[in-house]
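Structure first, then comments.
After this line comes subunit A, so read on.
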Amino acid sequence: MTWVTWRQHRGEALGGLALIGALALVLLWLSGPMRFAFSTDGLAGCVAASARGGGCLTRIQSFMSQFGFTFNQLLLTLILIPGLIGVIVGAPLLGREFEQGTWRMAWSQTVPRTRWLVTKLALVTGGLVVLGAAMTAVFTWYRSPMDQLTGHLTWAAFDFEGVVLTAYLLCAFAFAVLAGLLIRRSVSAMVAAFIPWLVIRGMVDFGLRPHFLRPLTSRLPRSASINFGPNMVPPMTGHLGDNVLGVTTTAVNQLVSYQPADWFWRLQFTEAGLYLVLTAAAIGTAVWLLHRRAA
Partner candidate 1 sequence: MFQFRLDPASGVPPYLQLVHQVRQSLLLGYLREGDRLPTVKDLASDLALNPNTVVKAYRQLEHEGLAGGRPGQGTFITGTLSPATPDTHKALRGSLERWLREADEAGLSEEAVTALVAVVRYELRKEGVV
Partner candidate 2 sequence: MTPALQADRLGKRYSQAWALREATFEVPAGAVVGLVGPNGAGKSTLLQMTIGLLEPTEGRVAVFGATSRANRADTLGRVSYVAQDHPLYRDFSVGDMFRFGRHMNPRWDQALAQQRMKVLGIPLNRKIKRLSGGQQAQVALAMALAKRAPLLVLDEPVASLDPVARVEFMREVMAAVADTGLTVVIASHVVSELERICDHVIVLTEGRMQLAGQVDELVGCHWLLTGPRTGARAGFPGMVVHRADSDRHSTVLIRTHPGRPALPDWQTQPVGFEELVLAYLQRPAATTASDPDRAQRLPGSVTKAVSR
């Protein structure tokens, strides 16, 4: 079954390789001016020295205004990539067998269809994990200068680093596999899987992520101006990269709720875990349904 899986997904595997290469080249080219400016302005050293106060605030602000916006716009489109790859790989796995009628040939060989599916899923999942890790590495490298200014908790970093990107990829893949089984058409299954994936992504990013763990609270004087989002320089809540979620004003001061920067991995694993549970549920359902009946 290893050769069979490879032969059927050969195109996708090579496509994935090409994608990584292209992505790396594009991001390399795009990050050129940004990295140049970063080093010329000496922003790295600046940030380290002024962890607690003023200093190169103006330089940082001008850098951010020059590169920050376009950066995030680009990443906004790239956010879709794990979903697209996942559904493109997942939908035809079962969808195309039904579309072309080859299921009657494939599942009448001596390998039972359940074993066929489980083996295939295991192998393709392995490939997707490698792809996800490679993409994460490329994006992390791309973001590294910015991350020194904003920390890793902002969506532009969080969604692309650590383990979540691979989890998004696997989840989209799993949805698409199940959709392919239920709808029996590749392209329709891609759409039917992508939409829920996107909706869940949005809901988790904006609705759930702030609530994964109970945010910490910091007291700040009433006079202080509070910016939501990642703490930059100077950091309000104590550390660069803390993610400010909300503020309540009391008689005496302001209570700022935030996620500290060192919660990065905890939040990553929680979110990845959520997506992996969805992945397992979708895959498990698909395997169970196929086991029960072929057609």
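In this text, a contact is a pair of C-beta atoms (placed from the backbone, for glycine too) under 8 Å apart; a residue touches a chain by one contact, two chains touch by 3 or more; residues count from 1.
With respect to how the candidates were assembled, all candidates are chains of the complex that A comes from, given by their letters.
Please read these numbers as outputs of a predicted model, since none were measured by experiment.
Although all of 1 or 2 belong to the complex, subunit A touches just one of them, candidate 2. Subunit A meets candidate 2 in the complex at residues 1, 3-4, 7-8, 100-102, 104-114, 291, 293-295.
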